[in-house]
Every structure is written in C-alpha cells, then in structure tokens.
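Every protein chain of the complex appears in place save one, which is left out.
Showing chain A:
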Amino acid sequence: MLLIHCPYCEEARPEIEFRHAGEAHIARPADIASLTDEEFSRFFFYRDNPKGITFERWRHLHGCARFFNAARDTVTDKFLVTYPAGEAKPDLVEAANENAKGAT
C-alpha cells in the first residue's frame, strides 16, 4: 500500500484514503462549446501513458476530500511530489531536493 502525502493535510496517509482521478494539468477549455472535433478529442480522449514520471490527480476522499496533483514514477511507484490543484507543474529537480531535505 502506498503512502501518499496530502499537500493540504500536510501528512502522509495510507493509499486507501485516496482515490485516483486521472491525468493532471488538463484544463477544461473556457469556450468548450466552440472547440473543433479535433480539439475536443485532444482534450477529452487523449492521455499520456508514460513509463516514468506521470502527473496525475488524486483526491483525499476519506480525509480532507480535496483534489490535488502528484508527480509519480510509474516504474518505481514513487511519488516525487504532491501539490495543490491549480498550481503549475513543479520543477522536479527542485522538488526532489525539497523532499530529500524533508526526509532528513
């Protein structure tokens, strides 16, 4: 079972408190009604499936109930960083250093 750090609760909690919610950083277009078919299919259907670092959404369902984003390595299942929804993609090198500092 994974331990996931909730960026709002500021605590690592067991995976069973969380629900995965798909790829992160895909914003719903403001003028969604006027998208072309191609644009809409890009927005709605296409997802990355990387071997390596993926950005994904989680919800701390059985906790603060809030959505947040995470960078996770799909090979090792390791979380590099978690951060509130709406924040920009983090600089992963910096995040890794921050994590290392936090661990010691």
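Basically, a contact is a pair of C-beta atoms (placed from the backbone, for glycine too) under 8 Å apart; a residue touches a chain by one contact, two chains touch by 3 or more; residues count from 1.
Throughout what follows, contacts and distances are computed from a predicted model.
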{"item": "Missing subunit (named according to UniProt) among the choices \"Glutamyl-tRNA(Gln) amidotransferase subunit A\", \"Ferredoxin-thioredoxin reductase, catalytic chain\", \"Sarcosine oxidase subunit alpha family protein\" or \"Probable sugar-binding periplasmic protein\"", "value": "\"Sarcosine oxidase subunit alpha family protein\""}
{"item": "Touch residues of chain A, complete complex, unshown partner", "value": "1-3, 19, 21, 27-28, 32-33, 35, 37, 40, 44, 57, 59, 61, 65-67, 76-77, 85-86, 104"}
